[in-house]
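Mind having a look at this structure? Questions to follow.
Every protein chain of the complex appears in place save one, which is left out.
Moving on to chain A:
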Amino acid sequence: MNIDLKELTQLAPIFRELFKGYHISRSNPELYSQLASQQDQYRGLFKALGYELTCDSRGFYYFVPEQMGAQVNKTAQRLALFTFILVEHLADQGRDPLAVLDGGSLGRDELPALLEKYRDLFLQAEVTTQEELEEKVMRRLTQLGFASEDNGIYRFLAPMHRFLDVCLSVQQDRDLAATLHSSLPLPTPVLLDEEAEDEIISLAEDDADESEEDALARAMAEERDAQEMDA
């Protein structure tokens, strides 16, 4: 496959956004149209670099990360929980959850009632105040391209389908319904860790990274020693 970099005019911003975990959808028209028109080229290039670009036919693009270890991604869990809660809350109110979560909007002023109603569930996701709800959930949704925020109104974007898909797969999961009534533990999600909330910069501290750095340091030290010996 021949990739003409001249045609990939938005390569740098596209890569930067995808690399951050952002979902590119029509709300970002410049990047989206470029990706849509050069989809195969981008996919080929990113694949060669070791990134898997997923093109969802419902109108969004994202990188699929490699599954790492048995760590639990708090963010994914929190956002999924928020989606479940919102779907139920809207359905209870007689509103159409799909209309809201697929291109519809939610006012910031609706959050306190939501938090109050589902306090026990939010507590499990370590969300206890409205500030935490905005910080740990709403801000994450906008950062990852699931929603956009304008003047206290959150508009949900096409990538929310990823969470709606979770609802569908849960619904189809007969095992889940069965295990609800059993005492066996359920499988835990295997997801990337999320711990950047109190840090201005987040860096991995896991052992794999540590040893990689150490290995690099060792290699460099050996190289230096070898040079000095040669000299």
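As a convention for this text, contacts are C-beta pairs under 8 Å (C-beta built on N, C-alpha and C of every residue); 3 or more make two chains touch, one makes a residue touch a chain; residues count from 1.
The definition used in the following text is that contacts and distances are computed from a predicted model.
Asks: As a check of understanding, state which of "Sugar kinase", "Electron transfer flavoprotein subunit alpha", "TIGR02677 family protein" or "Extracellular solute-binding protein" is the UniProt name of the chain not shown.
Replies: Listed in its UniProt record, the absent chain's protein name reads "TIGR02677 family protein".
Asks: Please identify which residue in A:Ala36, A:Cys55 or A:Leu121 touches the non-displayed chain.
Replies: Result: among the candidates, A:Leu121 touches the missing chain.
Asks: Please identify, in ascending order, the residues of chain A that touch the omitted chain?
Replies: 3, 5, 11-12, 15-16, 18-21, 23, 45, 48-49, 62-65, 67, 72-73, 75-77, 80-81, 83-85, 87-88, 91, 94-99, 120-121, 124-125, 144, 162-173, 175-177, 179-180, 185-196, 199-205, 209, 213-214, 216-218, 220-221, 224, 227, 230-231
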